[in-house]
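Heads up, one of the protein chains got dropped from this complex, but the rest are sitting where they should.
Chain naming follows the written order as A, B and C, and within any one chain the residues start at number 1.
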Amino acid sequence: MGSFAGVLIDATLITLVLALAATGLAVVFGLIGVVNMGHGAFLTLGAYFTWAGIQAGLPFLIAVVLSALGVGLIGLILELVLIRHFYDRPFETLLLTWGMFLVVTELIKIVFGTDFRNVPSPLPGTLSMGDIQIPAYRLAVSLFTIVLLFGLAGLLFHTSVGLRVRALVQQQESAALLGLNVERLYRQVFTLGAALAGLAGALISPMLSIDPYIGNVFLVRSFFVVTLGGLGQILGGTVVGSFIIGGSETLFALFSSQVVAQTIVFALAIVLLRFRPTGLLGSDRR
Amino acid sequence: MEKTFGRVSRRTALKGVAGAVAAMAAPSVITKAWAATPIKVGVISPLTGAWTVYGKAHYSGFELAVGEINKAGGVLGRPIEIVVGDSKTEPRIVVEQANRLIRQERVDFLAGTFSSAERNAAGPVVAQSGKLLLYPTWYEGQSQEFYPGVCNKGIFMFGPEPSQQVWPHVDYIMKKHGKRFFLIGSDYAWPRETNKMFKEKFKELGGEVVGEVYIPFNTPQYESVLRDIRNAKAEVVFHSLTGSDTVNFRRQMHAAGMNKDIALWTVDDEEVVTSGLGPEVSAGTYVSFDYFMTIDQPNNKAFLEKFRAKYGPDALVNTVGVGMYNAAHMLALAIAKAGATDTAKVRDALGGLTFEQAPQGPVRMRADDHQAVLPSYLMQVRNNWTGVNDMFQQVQALPSVDPVPAKCKLPL
Amino acid sequence: MSMAVADGRARNRRLGEEIVAAVLFLLLTAIPVVTSGYVVYILPQYMLYGMLAMSLALLWGNVGILSFGQAAFFALGGYALGIVMKEPLAINPAYVGLLVALVSAALIAALVGWFLFSAGVRDSYFVLVTLALSIIAEQIAVSQSQWTGGWNGLFLMRMDLTLGSALTYSLTEDAPAYYAVLVVMVITYAVLRALTRSRFGKLLAGIRENELRMTSLGVSVPLCKTLAFAVSGAVASLSGALYGMHSGFVSPSLGGVQFSTEIVVWVAIAGRSSLLAALIGGITVSSISNLLSSITPQYWQLCIGILFILVIAYFRGGVAAALPSLLGRFRSHP
Partner (left out) sequence: MTETLLRIRGLSKHFGGVIANADVDFELPAGAIASIIGPNGAGKTTFISMVSGHLKPTAGRIEFGGHDVTRLSVEKRARLGISRKFQTPSVFPNLTVWENVELAVLASRKRPADTDQRVAQVIDLVRLAEFSGYRAVSLSHGQRQWLEVGLLLGNDASLLLLDEPTAGMTAAETHATAELIRRLSRELGLSAVIIEHDIQFIRDLRAPVTVLHLGRVFAQGSFKEVSADERVRSIYLGKA
């Protein structure tokens, strides 16, 4: 059953990479209810910043950190200028972030051009497990994703910042009454989400070709990951959602063509969504 | 490179504005240097959208040739004028642009479109308007099923089809690397047709297809495919993915350490894509096309000199750019031969015409099915290459390969 | 007295829109008379985009449902007509094809709509589902190549309008095709406008304003939404079918996310709450896009993106709502 183990490892790697890509979205969506359609553009920016860093002669890890910070900064600016005025209208934030996505993608095209860019893999080797070979870099990124998710969970459940954020999620009005600076928390969460997207884009960049549309590939998948995962379930939800979208695509592909597998997974996501209809944002019915 | 392109599009932009104004006001404005009215050719290139990467080479190939023709005095004493249309890599936009070029700009000929889908979108327009379309890209061959996108007497193919791009090299690769081939391609007509033709030849030579997979566009992760390849104990991967997927797949295949014991043969990754892959990932890969920048051909040296003089030392050109270049020159030759610009005469003149100065070596346009007789090269990517000049090592070269006859009602 | 004021005000606005619509339709009618060539060829395609935009405005402006899936229905229409027209049928296959396009889109929209709305799937979630619809539509169009021609697309013929065996009116020439599309567009506008002003349309507006209240008034909100989605899908599909017929070619990207996005942008900029604004938006934005794309392709896309953000952030009603107040003709309620 070597191939079974192989499938399992593949599904795990795919799940974790997808989870990494979706985490920033999960944080923003889950905690402050913003459907950040700009997430894909943030991912793309992260990848381009990393490429630019490497071009400038920086070591990979430094480039990754700078990319995350840079995208976080852009997220912060957008929050200050635009998003913060629309938190009470989730639908408007959805459209605004979609507009952001359009604009950022165009700016990337103008600034970086449209050629395929390429970040060399910092860990080119592979690890062998019996007859299964695992790319070292993918493994490292997957392990990092696990650490990142646990870290976020720790931040959320074992620190005072986390307590405040959770209070905010559960009851916005009372959180404000308790003297929490709701506005600042929102800004921090949005910035964190952007930085996480930038980080994901940076870490994914050595696996993929970098072009202005790289984030699109992950955008819709990430959305389903987060929606299926569920509100505030940053650790469990993202992993479960990633497995349903990414892992099941791998499994379905065993029995059907890749295209059919992808179509089935999206259809399945729609069906699952129906049974968690108001799941996240829907608590407020007024 | 960027700068050059920016200049080009600004110029075309001005031309567009001027054209729009002048077309209404005074036609004489454009023709200041020429006594005769120009022959207008509409060029539809993917200047924005998903295939922008190919757009530069695509457009500049034609532009370069037109510059040469005009410098040499034009055709029939008339200059050639390009009117550009951006396809946005969208067949829907190609329909708009092709109609605009023909009906509003009143071009005499059309050249370009990049993908088969784009060419097909232009097909009905060409058929209805009775114009010619010169198509530069490697493609899946012609069959009556897709009329009027192919088998259209108004469309000429300047790129290779699988019997030219693939067949001549199957034997070599099998002998060198083994008979167990795994086929992977994007899920659409070109890869499927290419693989079908590939298998035709392959079975004849006694090879074994151990797997055949088609991947949807924009697939980011390839673990399961790579596992299948390994489990199938493939010796060669025959690869016809396109766009960013080709890069994604190959980077992940490389990361999985599979390049060491499995040979890879791609029919999609010319200079532009290989540059995007970088030397580590691409080293050792086989690539086959009718043209490479590094082929050892006297025509090519002269061509590259002119190309680099115009677009800078780092500019990339590829089979598509050269296809467009040949298209422009052969059009001029055909017009000269016909002594007129009317479609029927030029069509007849273009059929059977040979262009001796083609960068890849002499190219002949077949009269009965409008497919080009082209050279075919098999190249291997060098280790640690630093640029297009040392990117490919020539493995096999055939000076002239006849494509299989188009599956159309012939003659077209 | 005050009642009369309210009533009168509403009537004025309606009349204003009717005048604009009449002027627009007259202008469009006159164009082939005064000119020919490319404009007469291309405008019908943009009018069909306008119809597509109306199908979205019906949903978004009137019911408050945003769909990133309109392109999926547009493509469905094109493919349905294309596939049916290949069949040798006793009656004009184009008529059958148009019918199939309408009915299949309405059915699919009704099924998907009911499946989701009856479970209370709303707002952002529905947007995600429609986004997935577009992706699925494009995938199917690419992969089911025995029907759709895959990535290589599908060719269509210009249809003939026939009445028995006596009358045949070919749409191959530009002007007849132009007028055929114009007539369909005007009828669609009239029907949709009547629909929004009917009892059903008012119920839809009520749902947009306060869903919970409508339920408490005894209205089946899922049913109304489903019907609206079905009508919208059918209109999108009809415009797609005619588009395919007119352009002679359909390909998978017609159903994709990118085109869906463009539709949302047209409607947002022009004004989601008015069918006429959406119609004009679809026509003008795509015309200008065509005109400017050859001049400044990069910056044009960027400008559209920025304009989109500005409209969403500052002029929720789009140009349609901003214009009258700019002209000072329309004062908001006291």
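Everything that follows uses one rule, which is that a residue touches a chain if its C-beta (ideal position, glycine included) is under 8 Å from a C-beta of that chain, and two chains touch if they have at least 3 such contacts.
Fair warning: this is a prediction, and the values are worked out from it, not measured in the lab.
K.L.:
List the displayed chains that the omitted chain touches in the full complex.
P.N.:
Result for the missing chain's touching partners among shown chains: C.
K.L.:
Decide which residue listed in C:Leu156, C:Met214 or C:Ala270 touches the omitted chain of the complex.
P.N.:
Of these options, the touching residue for the absent chain is C:Met214.
K.L.:
For subunit C, enumerate the residues touching the unshown chain of the complex.
P.N.:
Residues 2-3, 5-7, 9, 199, 202-203, 205-206, 209-210, 212-221, 333-334 of subunit C touch the chain absent from view.
One rule holds for everything that comes next: only the chains that are shown with their structure count from here on.
K.L.:
What pattern do the touching chains form: line, ring, star, complete or other?
P.N.:
Per interface graph, the chains form a complete graph.
K.L.:
Starting from the mean Cα coordinates of subunit B and subunit C, work out the distance between those two points in Å.
P.N.:
37
K.L.:
Taking each chain's centre as its mean C-alpha position, how far apart are subunit A and subunit C in Å?
P.N.:
Chain centroid spacing, subunit A to subunit C, equals 33 Å.
K.L.:
Spell out, as numbers or ranges, the residues of subunit B touching 2 or more other chains.
P.N.:
Correct list: 48, 187, 216.
K.L.:
Taking each residue of subunit C in turn, which ones touch at least two of the other chains?
P.N.:
In subunit C, 139, 142-143, 298, 301 touch at least two other chains.
K.L.:
Under the touch definition given earlier, write down the residues of subunit A that touch subunit C in their complex.
P.N.:
35, 82, 85-86, 90-92, 94-96, 98-100, 102-103, 105-107, 109-110, 216, 220, 223-224, 227, 257, 259-260, 262-263, 266-267, 269-270, 273-275, 277-279, 281-282, 285-286
K.L.:
Which of the residues in subunit B end up touching subunit C in this complex?
P.N.:
Residues in contact with subunit C: 9, 12-13, 16-17, 47-48, 84-86, 88, 90-93, 95-96, 99-100, 103-104, 115-117, 120-121, 123-125, 128, 146-149, 187-190, 192, 216-217.
K.L.:
Please give the residue numbers of subunit A that touch subunit B in the complex, ascending.
P.N.:
Subunit A residues touching subunit B: 3, 6-7, 9-11, 13-14, 17-18, 109, 113-118, 120-121, 124-126, 133-138, 206-209, 211, 213-214, 216-218, 246, 250, 253-254, 257-259, 262.
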